[in-house]
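Following: one structure in structure tokens, then a few remarks.
Yeah, one chain of the complex is gone here, protein chain that is, but the others are all in their spots.
Chain lettering (A, B and C) follows the sequence in which the chains are written, and residue indices restart at 1 in each chain.
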């Protein structure tokens, strides 16, 4: 499924029901997200963040899908969905506490933002999304849960168990796979001999493959899946084909296993330039708008940088403050021992 | 896929390349297996065996598939493949040591019989079969590995991880699912909303559904999968539709969750009567042959009963004798402590 | 099943008392769900969930596919949606496929999100041996759970206490693993089920005695009581302590027992190395070293896989082994 070609020309019906303002906003968010991603990599190099997993190249997949969600919907992300987090209204500085090393997966409030904690154990967030969708079904809500995961995550038992159970229960779940071509050093071809989107059939619900670098197409297929889920028609598996332009993380050297030529070829499919070309060509925006976005992005990146650097290390008490809602006397004794000396 | 209808009439080309003797042997093995299965249930009721999981109704699925294997092939079973074990030459009395409670999953020699240990943790034997097939591929053997598992087993992560990895490596593996309609109290419809055989597509290899009560059809599809594997063309997923006539085990009361009417309907699909009708109708055997098989089955069942009852409890040393190939001094001290007191 | 509880005195089996606890908890909290393999229509392998689905409907009490990791993960997701869960793993070893979810998320999630979401999850596991079960049906998994920071672990040894501990586990805002001694499911006790019994973190003395303290939990408690009776002939007055709660441990009770008897023997079915007795021994040494007249004794399973039915008796702590250890402590 594709609506805009890599060169920016129309490849399908681009009227996905969004007005010019909303369409411009998509470009704005992609520009801001990419700028922030690059700032984070700089912050890591300068020792202000621990290992950081960049998402350059995946802006359309993340922002297009997140924009298709409503306020009542809920997201369970992996560790690479900062762009989607921004769409959900997660505060960037709070989010980056995770990479700053000042707290675990949920430094922001997952309930308030309806964006679950950053999740590192591969595919383990998918059963959480299933469970949350079961809860929405029990509560009879017209809302859904979306789980983000990568191509590599589809090899884990947790993906399978959650997808199959979601099919059995017919819960309002959207399984959104960002197939960015790589899982650290393993290309998708080494991850599976099948096609990820086609797994859905075996679970009894629809699977769809979309050009993950085409933000309009991503938005459209995700919105359809979200509506299906809210209607009570059950889960959908979406495979968004995109590409991880950078290394797996700032700790990884992709040069060891990946040819530069492949990356160059991928750059020609860039989600931002493609969408910008189309947006301006279709008369929804002009060059000034783009410049405005870039200025806004710079300012935002600088604000986030300042906020991150300003964040102090947490007090030692935090190590004990949230382990239990009802801690035992013995636990408190250990806490005192730790704080005492 | 079906070659013989429930009423014994031909539903396809029944020439699967077997001569009359081989065709008769299929009936003989099914009659003997069923008789032994019933004897085991009696032995359990009499306290000579611990909990026993019967396989009545699944004789064609097990025997038809096991007969399609060669001496160099290897099987990793679940806990319900006694009929297949007999085909592989596993000694029934040795096998039943497991249910006698005198030893664990491998009371017989898995290497000599090329029949892996009885496996209870659902789906965990499938990765073992994958690994064994990887070994066959490394050794460049023209042989394959077959994993048995049930419909319920396909919900476990281990099934998925092993199937997907097998597709990636293209190893000589046959994934043989006996869909007997139930997983203890859960009907297959509660296990998955999809079709089991169709999962294969998502892993990049063929999946096929066969009438699991039609021994000729089971034999044919398994033989094809085995030949594919030996040729180096990779894995095949076979879903054999059969039915668990009895309870999950002698400890289970199927009356709590299953309607008798369903069981009655299933009896009309019985694999033995159907095949007997066809075999005699096609002139491969006569009534005397059938009677001969029943007599042989009685004798065999009585021999096995005697062998089982004659089996003594193992010596306490056995608890320590095989934990390690190279036990430590401390382990030996604990052994002496246990045997001393 | 009774609709009313805690009222009249009657005879309970552990299975029946646990069933009543689930029934009462479901009746009390409309946002509690019970799910797992075969817990719905069939009522569970040990009948602990018998009748719950017909009483509360298939949305509150439901069967799942055979997917332990997803079962545990579903409970985590339900907690985010404001639901309280009781999940069952059919047998001890069948809780292992969910260990990643339990260790990484069930135990850590509240800390991970800085307390913004509680994890009121009860994990029921029929555990331990003694029923002539097949391999993987007689394991003692407590060490895996007790060592995992963020979990509470309880083990009832009797029907009435089973009711109390399961109700407390369900009501607890934190994840609680309830290890149900399957060898005791049909043990009987007469009384009134209720919440009067002590809560999580508190052990109990089942037999007074000042010569030696025999500390245990679960199915072994009865064996320890039998050993204590047998020790009378040797003129030994043994105290029997039922830990009830393995995490948190009742340190005060352990110290009191050590101080008052000077001799402690810990009994469990799990393999010795890093079994609960190691922790109990280490704590008693830390907290009551000067009061110890003898080393804390360990009467445990051996460091081997749980054996087949025919060897169960040789593997599990026996009255003889417990008495021998108690006498060794007394005569040390």
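Observations, loosely collected:
Basically, a contact is a pair of C-beta atoms (placed from the backbone, for glycine too) under 8 Å apart; a residue touches a chain by one contact, two chains touch by 3 or more.
Please read all numbers here as calculations on a predicted model, not as lab measurements.
Annotation: of C:60, C:84, C:112 or C:316, C:112 touches the absent chain (contact as defined above).
Contact with the chain not shown here comes from a single listed residue; of B:158, B:211 or B:224, that residue is B:158. Considering the whole complex, the residue from A:77, A:110, A:157 or A:235 that touches the absent chain is A:157.
Interface note: of B:57, B:77, B:107 or B:202, the residue touching the hidden chain in the full complex is B:107. Considering the full assembly, A:102 is the residue among A:102, A:201 or A:273 that touches the omitted chain. On the side of subunit C, the interface with the absent chain consists of residues 69, 93, 96-97, 99-100, 103-104, 107-108, 111-112, 135-136, 143-144, 146-147, 149-150, 247, 249, 270-271, 273-279, 281-282, 285-286, 289, 292, 294-298, 302-305, using the contact rule stated above. Interface residues of subunit A facing the missing partner chain: 50-51, 79, 98, 100-105, 120-123, 152-153, 155-158, 183-186, 190-192, 251, 256-257, 313-314, 316, 318-320, 323, 331, 334-335, 338, 341.
By the touch rule set out above, subunit B reaches the unshown chain at residues 74, 76, 103-107, 109-111, 116-117, 121, 124, 126-136, 138-139, 145, 157-158, 161-162, 164-165, 168, 318, 321-326, 328-331.
Note that only the chains that are shown with their structure count from here on.
Note: the chain lying farthest from subunit C is A, by mean C-alpha position. Separating the CA-averaged centres of subunit B and subunit C is a span of 36 Å.
In terms of their C-alpha centroids, the spacing between subunit A and subunit C amounts to 41 Å. The mean-CA centres of subunit A and subunit B are about 44 angstrom from one another, to the nearest whole unit. Counting only residues that touch two or more partner chains, subunit B has 155-158, 190-192.
Chain contacts: subunit C has residues 65, 67, 69, 97 touching two or more partner chains.
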